[in-house]
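Could you have a look at this structure, given as structure tokens, before my questions?
With one protein chain held back, the other chains of the complex are shown just where they sit.
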Amino acid sequence: MTKTQTTTILINPITRLEGHGKIDIFLNDAGDVENAYFQVPELRGFEEFCRGRPVEELARITTRICGVCPGAHHMASSKALDAVFHVDPPPAAKKLRELFYCAHMIHSHIAHFYALAAPDFVLGPQSDPAMRNVLGVIATVGRELGESVIRHRAYAQDIQALIGGKATHPVCGLPGGMSKAINEEERKSIQDMAESTLEFAKFSLKLFHDVVLMNKEYVDIVLGDVYTMQSYYMGLVDQNNKVNFYEGDIRVVDPVGLEFARFKPAEYLDHIQEHVESWTYLKFPYLKNVGWRGLVEGDDSGVFRVAPLARLNVADGMATPLAQEAYEAMFSTLGGKPVHATLANHWARLVELMYAAERLLELATDAEITSPDVRAIPTATPDEGVGVVEAPRGTLFHHYKTDSDGLVTDLNLIVATVNNHAAICMSIKKAAQALIKKKTVSEGLLNMVEMAFRAYDPCFGCATHALPGQMPLTVLIRDKSGEILQKVER
Amino acid sequence: MDKLKFAIYWAASCGGCDVAILDINEKILDVAEIADIVLWPIALDFKYKDVEALPDGSVDVCLFNGAVRNSEQEELAKLLRAKSKAMVAFGACACFGGIPSLGNVSDREHIFRRVYQETASTANPDTVYPRTVTEVPEGRLELPEFFDTVKSLAQVIPVEYFIPGCPPPPDLIVTVVNAIATGQLPPPGAVIAPDKALCDECERERSEDKTVKEFRRPWQFIADKEKCFLEQGLVCAGPGTRAGCGSRCIKANMPCRGCFGPPPGVSDQGAKLLSAMASLADSEDPTEMAAIIGGIKDPLGTFYRFGMANSTLGRVKL
Partner (left out) sequence: MNEEYEPTIIGFLCRWCSYLGADLAGTSRMHYPANLIPIRVMCSGRVDPTFVMRALADGADGVLIAGCHPGDCHYQCGNYRAAGRYSLLCDMLEQFGVEKERVRLEWISAAEGEKFASVVTEMTNDIRRLGPLKWNGNGAKADSPALEE
């Protein structure tokens, strides 16, 4: 195999994301992008070291897979524990878990949108990097907004802590329910925070409308080819095919929006497999019944996508009224379903924020939410179970097997973002190929390559990351012998 | 007065410590006033090259979270050590190894086999494993080397301060930032958290009678919210864990699992916890004693939940 003559652009590390990553962009002789690889350089091995642990402890161990969405792992784990022990939590316990979980989605979605998406759109994708951050957003739209963002993310964290002990690495989930109930005082404070959050969600959608949708240039970027990718989509839906974060069936639609599969969590192995490459530590889930054809688009490629845009593509609507309105507005603006424009994830995320806020308030005012009956004690012998939720970043699968004493013998985890792994690689390559031509590289173009990544992965960022001056980036373009051809700095 | 320079980095971590820094909420603006952050991959766009370009010792404080489990993380630890006046092991992983150091029950070969071969949804008929170098048609792709053994930060480089917790609570972080800003840090080597065991701050009712006839697991019954967990037969790491967390797990009616690490004067948290829990077992009959002790499942994973890297034995036999 003779190699093509190439030069390499290395972006290391990827930043403003949760997790580690790097991008290798190979240019050919003409200076166009021959290929771009997204590599994940880390692995910790939860699927190995959780073996031998008492299974109920997994709800507190697996949260450490991610400190941004520990709530998601805690919920998926708790549901897997219910299944392992063949125990059904009392209705109040399920509501309390879902109340916790709505708050969790809110924290994550606020953090991502305001830290990650807003700068690229409020300031502009190729704007001065010194301003292209939340401080720049605040300067443009006002300090009041910054404080409101911090306050509402803090509410979401506080609600999780009230219910689960801590927001980062909660502890309340047990097989059969929750470790404790909430009292009326706690419920009232949650209700107050929920009411404020509802207004904040409305405001966020309006902000998106005013800043993005009213700007033709941005609409063109969102709808343009650079960031569009055809794929299958996956998400949880309830009995009425509405988006549900906590419970439901897993539904998959094909690139034209027709239902391709619908299955229960316990059946996931009939539908999903994971592929391995030697150049990254992260695996590539794909649809088993379509097959793995590599990092390519097409009906016969088993690549699928998850997370907000996917969830909205998969569902028939939202279960709460204001979110439903926002859902309809989004799809009618973007030309019907399914929407393949990756950047529409940002919009879909705000629709979900709306739903989470409405559902938070619904549950906070539910008559049963302060019930003390939040635990059913298991009586069956534990053996095996699957728990699935929609994490902020996508469908999350926890599958545990135990011995008769409830010690873990085997487990399998498919973790939200990993479902998007193939799509992320493809989106980065597509953006790089579209934006970098004839060896012309600028920091603005590199940021636009990173935008392809950011739409998928809600890096929480910092609601007020006080950026002093520059966001430096140095790119060295070397030829094959290592000579520096060009140095681009910002 | 010149602003301080801070660096914040993550190794084998979950991102929770970075979220914890943000959970100080509006106080982050005070941080911005006193310091320029020159590295923070989760939030800012500084790359490794930018760190390499900094003069040695020019970073005042580096908050390093995460354990060291691969060659890139080890290199960054050493690089940041060279660039920083003070290294702070931030969070349980950097301080003690944390949850990732549970990986020390295994090694690279077995972890790879499990993750890339044996897990139920993995389809890898050609037995492809990640490699440090892969040649692709366009060039060469590199990955860091995955070590057999996870280490805490101080096992790789000298460390001045330790901030425990998984993650450290926001009020502790604010205390640390204030201490840095006012030049009032304790002497190097300190753990910046109270010098007591968690039992001292725990508000649960306790009696003199701490004897256990049966150890139980949290799912087997609904624990009393007021009473000491040990007196209910639940393993709780309180006696062998440093205070300072606000007992948040305990207030959520779940026992402590030790994320603040050992209290002062204890070098091996797991061994001490083992001793403490076993001391509760109440029997003068060896058979009965063995049965009571048998109710404590997975001592290694329970007592060394956050501290495998710092344990005396360090890891399971290779």
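The first chain written gets the first letter, and so on, giving A and B; residue counts start at 1 in each chain.
In the analysis below, contacts are C-beta pairs under 8 Å (C-beta built on N, C-alpha and C of every residue); 3 or more make two chains touch, one makes a residue touch a chain.
These numbers were taken from a predicted model, which means no experiment stands behind them.
Contacts of the undrawn chain with the visible chains, over the full complex, involve B.
Among B:Phe64, B:Phe162 or B:Trp219, only B:Phe162 touches the chain left out of the display. Across the interface with the omitted chain, chain B contributes residues 95-96, 104-105, 148-149, 151-152, 154-155, 159, 161-162, 189-191, 261-262, 265-268, 270-272, 274-275, 277-279, 281, 283-284, 286, 289-290, 292-294, 296, 298-301, 303, 309-318.
We adopt the following convention: only the chains that are shown with their structure count from here on.
Between chain A and chain B the centroid-to-centroid distance comes to 25 Å (mean Cα coordinates, whole Å). Those residues of chain B lying in contact with chain A across their complex are 3, 10, 12-20, 22-23, 25-26, 28-29, 31-33, 36-37, 40-50, 53, 69-70, 72-73, 98-100, 102-103, 105-106, 110-111, 114-116, 119-124, 128-131, 134, 136-139, 141, 143-144, 146, 166-167, 217-223, 225, 248-249, 251-254, 257, 297-298, 300-302, 305. Listing the residues of chain A that touch chain B in their complex gives 1, 3-4, 6, 8, 11-20, 24, 26, 28, 34-35, 37, 39, 41-45, 47-50, 52-54, 56-57, 60-61, 63-68, 70, 81, 85, 111, 115, 129, 147, 150-151, 154, 157, 161, 164-172, 174-176, 179-180, 268-269, 272-281, 283, 285, 288, 292, 375, 377-378, 399, 405-407, 410-414, 459-469, 471-474, 476.
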